[in-house]
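For reference, the structure discussed in these notes is given below.
Shown here: the complex without one of its protein chains, the others still in place.
Order of writing sets the labels: A and B. Residues in every chain begin at 1.
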Amino acid sequence: MKPSTAYRQYHPKWYRTRVSTLWWSRKWSYLKFMLRELSSVFVACYVVILLLQLHALRGGPDAYQGFQDWLKDPWLVILNGVSFLFVLFHAVTWFNLTPKAMAVRLRGKRLPNVLVAAPNYVAWLAVSALVVFLLTRQG
Amino acid sequence: MAETITIEVARYRPEQEGEPALQSYEVPLNKDWVVLDALNHIKDHVDGSLSFRWSCRMGVCGSCGMTVNGEPKLTCATFLSHYAPGPIRVEPLKNFPVVRDLVIEMTDFMEKLQSVKPWIVRQDDPAPAKGEFLQTPEQLDEFKQFSMCINCMICYAACPVYGLDPQFVGPAAIALAQRYNQDSRDQGEQERMDVLSQHEGIWGCTFVGECTEVCPKDVDPAGAIQQYKLAATKEWFKSFLMPWSKQ
Partner (left out) sequence: MTDSLSSEMPSHDVLLVGGGGAGLRAAIAVSEVDPNLSVAVVSKVYPMRSHTVSAEGGSAAVIKEGDSLDEHAYDTISGGDWMCDQDAVELFVNEAPGEMLQLEHWGCPWSREPDGRVAVRPFGGMKKERTWFAADKTGFHMLHALFQTSLKYRSIARYDEWFVTRLLVEDGRVQGVVAIELMTGKIQAITAKSVIICTGGCGKVFPFTTNANIKNGDGMALAYRAGVPLKDMEFVQYHPTGLPFTGILITEASRAEGGFLLNKDGYRYLQDYDLGTPQPKPVLRSMELGPRDRLSQAFMKELEKGRTLEGPYGPYVHLDLTHLGKKIIDTKLPFVRELCLKYENIDPVSELIPVRPVVHYMMGGVHTDIQGATPLAGLFAAGEAACVSINGANRLGSNSLTELLVFGGRAGRAAAEHALQDKPLSAGIEAQAADEKKRLEREFLHKSGGTEPIAGLRGEMQSIMEKSAGIYRTGTLLEEAQAKVAELKERFRQVAIQDHSHTFNTELTAALELSYMLDVAEAVVECALHRTESRGAHQRIDFPRRDDERFLAHSLVSHRPDDRPRVEYLPVTITRWPPGERVYGRPAAPAPPG
């Protein structure tokens, strides 16, 4: 027990609970929050990789080839994989909160949340399909 | 002897002790009792020095928010039998300084509430004698939900962003700002936007959604925050792309 500062009459002595280090493990929603915070590290890594890529591009075909080889390093594959998962996670979070941010109404009735979020997913699928199409056509 | 249940209450008497400690009481497990009834039983018949706030006992005054078995709850709407066979732990709301026992300090919220200008702002000011401002039931519906907030502080207790950064305006105050922004009679959105954008805190909210989850009145403060962010982003883009458009 820590010694407390003494109470002085008519001066309230408030107790401030410190946030415990493991507070985020108490709840799935808190954990998700922490994961989103944590994702910034990976996003930063991704940005660095992108910058390196640009740098390599400027350095000519050889440098770019070296960069591509470097990308095959298993650590980097894992890093990129994790970043990708986080991006997915963010996408889902933001899609799910569109119905919160915009109350869409049809004939005076508020549309159910699923219906508002759905177009996001549809658009997402469409864009992904397009990307897959472009990639496979080239290959 | 009727059935009883153990209730562990966080006691903190600043004039005697340095930090809170739990104290156990046995109370009758009456099926009609809420947690608040048990606390009153203790205060009336066991230990008169137990301090907590309450008033309406019908979930509308917002006084009786406490942490019950780790969750923020209105104790007048939380039945004892729900936690049988016990024990039940009752603590003050998290994220606030504790004044004494189960009483927390909430002037911080009162100041934040005032800062978001929770009143009708009009450029013109027609005399009431001219009649009411017309407002259709649909227009009323736009903000009705946000106007149901009883200021019980339960959402603040559940908000990790507020816990980590007490500067954060917080769920209920933003919901109430949004309540006026969405009111067809109001013309103060810009003023409120200026106040809310002053602090970064709002961007710290990455949609934990707990505030909406715990809110006993279905106010959906998380929705209000997202609406506000969207509006602020639009505003930002506008001033970025068309700097001359700023009035």
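Quick notes on this one:
Basically, a contact is a pair of C-beta atoms (placed from the backbone, for glycine too) under 8 Å apart; a residue touches a chain by one contact, two chains touch by 3 or more.
The structure presented is a predicted model; accordingly, all values stated were derived computationally and were not measured.
For the chain left out of this panel, the touching residue among B:N151, B:Q178, B:T206 or B:Q227 is B:N151. The missing chain, though absent from the display, is touched by one residue of B:Y25, B:F96, B:Y156 or B:Y180; that residue is B:Y180.
Touching the omitted chain from subunit B are residues 13-16, 32, 43-45, 47-49, 51-63, 77, 99-101, 103, 105-107, 110, 113-114, 117-120, 126, 128-129, 131-137, 139-140, 143-144, 147-148, 150-151, 176, 180, 183, 185-186. Listed for subunit A, the residues touching the missing chain in the whole complex are 9-13.
In this text, only the chains that are shown with their structure count from here on.
Residues 12, 14-20, 70, 94, 97-99, 105, 138, 141-142, 160-161, 163-164, 206-210, 213, 220, 222-223, 226-227, 229-230 of subunit B are the ones touching subunit A in the complex. Chain contact summary for the complex, subunit A toward subunit B: residues 1-4, 7, 12-17, 19, 23-24, 26-27, 29-30, 32-33, 36-37, 93, 97, 100-103, 105, 108, 110.
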